[in-house]
Structure formats: structure tokens, C-alpha cells
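All protein chains but one are shown at their positions in the complex.
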Amino acid sequence: MAQQPAIDPMHQFLIHKIVEIPPVNLGGFMLDLSITNSILTLIIGAGVVMAFLALTARGQIVPNRAQAAAEALYGIIDTTLVTPIIGPGGRPYIPFIFTLFMLILTLNLMSVVLALGNIGGLEWTFTVTAQLAVTATLAVITFFSVFILGFIKHGPKFLGIFWVPGMGVIGGILMVFIEMISYFVRPVTLAMRLFGNMLGGHVVMSLFGSFVVGLGIFALSGGLATLGWLGSGLSLTMIVALTGLELVVAILQAFVFAALTTVYLNEVVNFGHGH
Amino acid sequence: MATETSASTEAPAASGGLPQFDFQWWPGQIAWVLVIFVVLLAFMRLFAVPKLGGTIAAREAKISGDVAQARALKEEADAQAEAAAAERAQARAAAQKLAGDARKAARAGIDQALAVEEARLAEAAATADATINAARDRAMANVAGIARDTASAIVAKLTGKAASAAELAQAKG
Partner (left out) sequence: MDVLSAKMIGSGLAAIGMAGAGVGLGVLFGNYLQAAIRNPSAAASQQTMLFLGMALTETMGLFAFVVSLLLRFG
């Protein structure tokens, strides 16, 4: 990269250490468990989830507002996803899907709501879900939990999900490869979707944020450059609109991650019924 | 790739690459995500989901229980209302029967009295008729004698001689 003066939308994704922890030696591999800004935000997000649910889940028959909010979030997983898609057989997996949903939702919302602080070079928060390491780990956890669950529940018969009936022998064997590719690309798409959405949104917001400041400074030089105020104001309007859009995306991506997990689980739980 | 110390201070333009592909931070993040995910999953499984799901299920059970109870009460009330209506209908039928009997008895009494009175009246009328007829017959008998006398007197006065009884009877005709 050549000269990149003020506009650097990638700066907000830089990781740096906050608390140094001596590396753990895992059979020759030095695992560095130092608390970075990414990990700190992750811990705060998980803490927020637990605190929210611990405070609001009071178990009252007549709920107050906070309890109704927590139950509405639970209802998204239970009555919107698991019950219609999987059916009653999906109840044991609600904690898993709910964990994914709440963690991703909280991290996304934290990153969007507090992201305005990052535009001015402050670091109020950090977009954990725009770290490919994090989203890939979540996607791999999901994928392998579902895949291994399939073998636990159905044994070797579970490999039958790669077989497309009614294609003949040769066509079937051909389809097995295609099905395997489309199956094993799932964790990649799962990780990439969340990562790309959060990364893209924050990059665009950061770009417009730097336009506000950059064009404003440019306009100070007077003359024809005074028109820069117009661009600066337009960029500010765009940030406001984009923040709204990003809020929707933040909620939608958490929902989509949970929904896809539910769909993948459905193949395992109802294996053999649908085919 | 940036070194550990320079990553926070140096501009990434110098190090290049997406910060996400700086692989020195991957193992730590992966390990922490795994730890936090397991902790959160345990929290959800042991506390949050049973509590939230249990509350929702308890609420649904309470609502359906209350509805069933209300329905049972309503059915009971309906049955009682039906019994009351039946009782009322029975009472009304009895009252109507009683009234009908009374009316019939009264009507019978009136009819009887009426018949007695009519009979008495008819008897009185018949007696009166007979008296009137007798009186008329008597009067009519007198009328014939008077007419004969008058006619013979008129004939005697006009002709100067008395008419015979046969002529008089023939003229009377």
C-alpha cells in the first residue's frame, strides 16, 4: 500500500494486547491467551448476555417489560425457528441455538451501537464478529456439532444424506461429490456471511466517517473548497442512515446464523423422514 | 506481518493486509471463543433456557388451566340456567292448568245458573203466553157477539125490520 494518510477503514480491526498473560505450552505450541481488545469485547459481550438473562428471567407468570423482552428473544428461537422447522424433536437443541443467537446478537449490536466512538479514533468497542477467527470458530463449532450429532444419532447410515435418490447409479455417484462439496462448504459460508456483513458495514461507516472529517478540513482552506461542507454534511447524513441499516443487519445476521443452524440440525433430527 | 508491539501503534498501511488475516492472533481468539462458548452454553442449558422455557410453559399451562376452569364454570352455570328454565316452564304449565281448571269450573257454574234462570224465564214466558192467549180468546168470543148485535141493530135501523140470525151469520162470513 502506498500513501494512505487519514482514510484507513481497516484500523478499527487491529488487535492489540491489553493484559499480557504468559503463553501456555501445548506440546510445543505456544498458545498465547493474552487478553486483547478482541477478547476483552468478547468477554464483555458474554457477560452482558449472562447478566441480562440472569436479571430478566425472573420466572414470573405475569412478566414485566425486561422479562417480556428476554422471553421475546427466546421466542424467536423457540416459536419462530425450532418448533416450525424441526418440530418437537428439536427441543433439546434450543440451548445451543439460543447461545449462538444471543452471543452473535450481542456482539453485533455492541459493535454497531458503540461504533461511532471508533470513527474519531477512539476505541469504545471492537467488532468481534468481524474477526474471521471468531466467526470461523463459531461456524466450525456449529458444523461439527451437527455433523457429529448425526453420526451419534444415526451411525454410518447418516452418510446417506449425500445420496440423492432417483438419479441412477452413475448420476448418484456424481451427485455425491456435488452434495459433499455443498455440504462441507457450509461452515465456510456460515463464517464468511457473518464476517463479510460486519466487516463491510463497518468499513463503509468508517469511510463515510473519515469523509465527514476529511472534507470538513478540506473546506476550511476556503475558495472553491468551501463546497466540501456539502460533502461533509451528506456523509454525516449517510452515516446516520447506515447506522440504521447496520442495526437491521446486526439483528438479521444473528437471526440468519441461528436459522441456518436450525435448518442444519433439522436434517439430522428428522433424518430419514424427509427423504 | 506486524510484530506484536508495533501492531497497535503502526499504521496497517505499513504492515499491509487485512488485520483479520494476521494469523498471530488466531490461536488466542479461537481458544477464548471456545471457552466462552462452552461457559455460555452451560449457562443457557442450566439456567436460562429452563427458566425462560419453563416460565413460558407454566404460563401456557396456567392460561389453559384457567380457561378450562372458566369453561367448566360456564357449563355449570349453563346447566343451572337450563334447570331453572325447565323448572319455570313446569311451574308455568302447572299455573296454566290451575287457571284453566278454575276457568272451566267457573264457566260450568255460570252455565248451570244460566240454564236454571233460562228455564225459569221460559216457564214464566210460557205462563204469560197462555194467560194472554186465554184473555184474547175470551175477548175474540165477545167480539163476535158484539158484532152480531151491532150488525142487527144497524140492519134494524136501516131497514126497519130485524134481520134473521142466519142472515147475520152469512153477512159476517
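For clarity, chains are labelled A and B in written order, and residue numbers in each chain start from 1.
Throughout what follows, contacts are C-beta pairs under 8 Å (C-beta built on N, C-alpha and C of every residue); 3 or more make two chains touch, one makes a residue touch a chain.
Just so you know, these numbers come straight off a predicted model, no measurement behind them.
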Message = Let's see if you follow the contact definition: name the visible chains touching the chain that is missing.
response = A, B
Ask   = Looking at A:Ile39, A:Leu73, A:Leu199 or A:Ala219, which makes contact with the chain not pictured?
value = A:Leu199
Task = Pick out which of A:Phe52, A:Trp229 or A:Phe255 touches the chain that's been left out of the picture.
result = A:Phe255
Inquiry  = On chain B, where is the contact patch with the chain that was removed from view?
reply    = 12, 16-18, 21
Message = Need a quick check: the contact residues on chain A for the chain that isn't drawn.
response = 1-2, 10, 80-81, 84-85, 189, 192-193, 195-197, 199-200, 203, 252-253, 255-256, 259-260, 263
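By our rule, only the chains that are shown with their structure count from here on.
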Message = Distance between chain A and chain B based on Cα centroids, please, to the nearest Å.
response = 68
Query = Taking the complex as given, what residues does chain A use to touch chain B?
reply = 1, 3-4, 8, 10-11, 13-17, 29, 31-34, 36, 38-39, 42-43, 46, 49-50, 53-54, 57, 59-61, 63, 67, 70-71, 74-75, 78, 94-96, 98-99, 102-103, 130-134, 137-138, 141, 195, 199
Remark   = Counting only contacts in the complex, chain B reaches chain A at residues 4, 7-8, 11-13, 16, 18-22, 24-34, 36-37, 39-41, 43-45, 47-49, 51-56, 58-59, 62
